[in-house]
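Written out below as structure tokens is the structure these notes cover.
Only a single protein chain was left out; the remaining protein chains are all shown in position.
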């Protein structure tokens, strides 16, 4: 198993969304970051949208804790929220500050439709469905960044810090933990043969839709931003 | 199949909650209605609490429509909400008026804990889980009243109108429809062998808990009411 | 008051989103329908996406019934769901059939990101917020179609039936009812001076965001569709 393999459900879902998964994880935006040709303005644009994204993404993990079926699921979900809110977001604010965007500018970022589409899709999948629907919709973000990071961990150039974060051991461990959480949650509710049940198709469809929305996020990140304050 | 059989899931869930199901559907309150010894004040008390109950029960069916997975599920759930809000509740208000309780008095009813416990349990099961969790928690109300009505449809005495409603063909048809909705929803998501999956235990547990909360509702209905306006 | 005025909140919200409201309600797609230059394939594309939209929009109104604060709110919301599911959607299916799209093809439509973005935004606003948040996010759809219909009710040409529906008395009455529902819901919760409260900015922001997502829906409808079955 290579280090970007994050469990059984991930393998099944990724295979069923293969063409879309490739487009997402090998997106032109990622390639321009990797080869260093991405204009800094586009990186700043991405950072700002990603800040708004992280707020809603944290809310989605909080919803996962509210919908957890075991103390263990609750512990993993709440630890993730805690890490996002008390570690990632302050780090993100610091990174943006280095790029000359202060916290007020960050907060004033207009959330673009392609950004909003993904987080609301995830949250709504969670509210209308159960813990598993939420996990299937969340997975492409966490595990896709993991796959990109694992593939490009050793990139050098202006964006190497970004790749080091997502390719680094800490984030890769998180990905394996999330993959294991998902696998256990599936088996705990639906049994070892969950992949044969009708519900499996619904979950794979949500994973695929979320993967397409991640493509849309990169498309947006490549597009010159509107003039924000 | 007797006319109080409402499908496969109902049979499985009822059997797994058997002792509690018996207590609920043969509760002293029901027996006193059937043999005509129930004091009218206790019936009025029940009607008032049931009015508040119906509001939240309608909300739960509306949530079912929001969480439906197919147009057919949505159509059944929304037809049920419509019948509850536009037929049952006006009927309930009319029945209460005959007992000398006007609409303002009805609206001023203090929702008692045993009443609230059941409806909030149902709604929360639906919000935190999916359509199936909502159905498992809703079922004891609809199908339990159906079972009581089917058993005692021919009772005469002061409360015969009540038994005629729940034992009548219209309500019995609704029960069979709800039973079929549940069976189809289970198979559609979890396949024919859903009863063998771990989730089956969770759903049976919710059915049983809701059955116990229905017992609590009857206990409350037998207890002299607090002095409401 | 002209017949496309639907109450006080609508006026306030529309004014605060003025530029976006104009783009949405005078969108190129609408103008091409009005002057008859819209290619039929683009209309079929729109109808198919709108079918998927209506499913989620019905779910949003069902959620409104679940979140209603009074019987009256519940009655209006549940009547809307009922009309959508039992009247609008069968009508939509019939219209599509005339265009040669049978029900199976309709069901097989791939929900595009710009479509999904709006309905999930609405549903999530409702789940995460309260009845008012849901109303603010729903309003641009109902009332925007009302405004377009009122302005262009007398258009003739290949799409005149479409304009007659939304400009017709039945739909205009629905718009006034929804406008009144919103105004009453606001006053009932926040008092006559609700527009001066901090929450008013949040609601106006949601109305504006939803208006932008409606623009995105028209943009999508103008774009040649992907090849669906």
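Letters are used for the chains, namely A, B and C, taken in the order the chains are written, and counting of residues starts over at 1 for each.
Basically, contacts are C-beta pairs under 8 Å (C-beta built on N, C-alpha and C of every residue); 3 or more make two chains touch, one makes a residue touch a chain.
Everything numeric in this text was worked out from a predicted model, so none of it was measured.
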{"item": "Neighbouring displayed chains - absent chain, whole complex", "value": "A, B, C"}
{"item": "Residue touching the undisplayed chain, where the options are B:54, B:83, B:116 or B:180", "value": "B:116"}
{"item": "Among A:26, A:82, A:164 or A:205, the residue in touch with the chain that has been omitted", "value": "A:82"}
{"item": "Sole residue of C:50, C:88 or C:130 that reaches the chain not shown, by the stated touch rule", "value": "C:130"}
{"item": "Touch criterion as defined above, residue of B:6, B:21, B:53 or B:127 at the omitted chain", "value": "B:127"}
{"item": "Residues in subunit C touching the chain absent from view", "value": "66-67, 69, 127-130, 133, 187-191, 196-199, 202"}
{"item": "For subunit A, the residues touching the chain missing from this view", "value": "55, 58-60, 62-68, 71, 74-75, 77-79, 81-82, 85-86, 89, 123"}
{"item": "Subunit B residues that touch the omitted chain in the full complex", "value": "59, 111, 113-114, 116-117, 120-121, 123-124, 127-128, 209, 212-213, 216"}
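Keep in mind that, in the parts below, only the chains that are shown with their structure count from here on.
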{"item": "Chain whose Cα centroid lies nearest the overall Cα centroid", "value": "C"}
{"item": "Self-contact between copies subunit A and subunit C, residue sets same or different by half", "value": "same"}
{"item": "Farthest-lying chain, centroid of Cα atoms versus that of subunit A", "value": "B"}
{"item": "Geometric centre distance via CA averages, subunit B-subunit A, whole Å", "value": "42"}
{"item": "Whole-Å gap separating subunit B and subunit C, where each centre is the average of the chain's CA atoms", "value": "35"}
{"item": "Separation of subunit A from subunit C, taking each centre as the mean of its C-alpha atoms, in whole Å", "value": "30"}
{"item": "Per-residue multi-chain contacts in subunit A, two or more chains", "value": "127-128"}
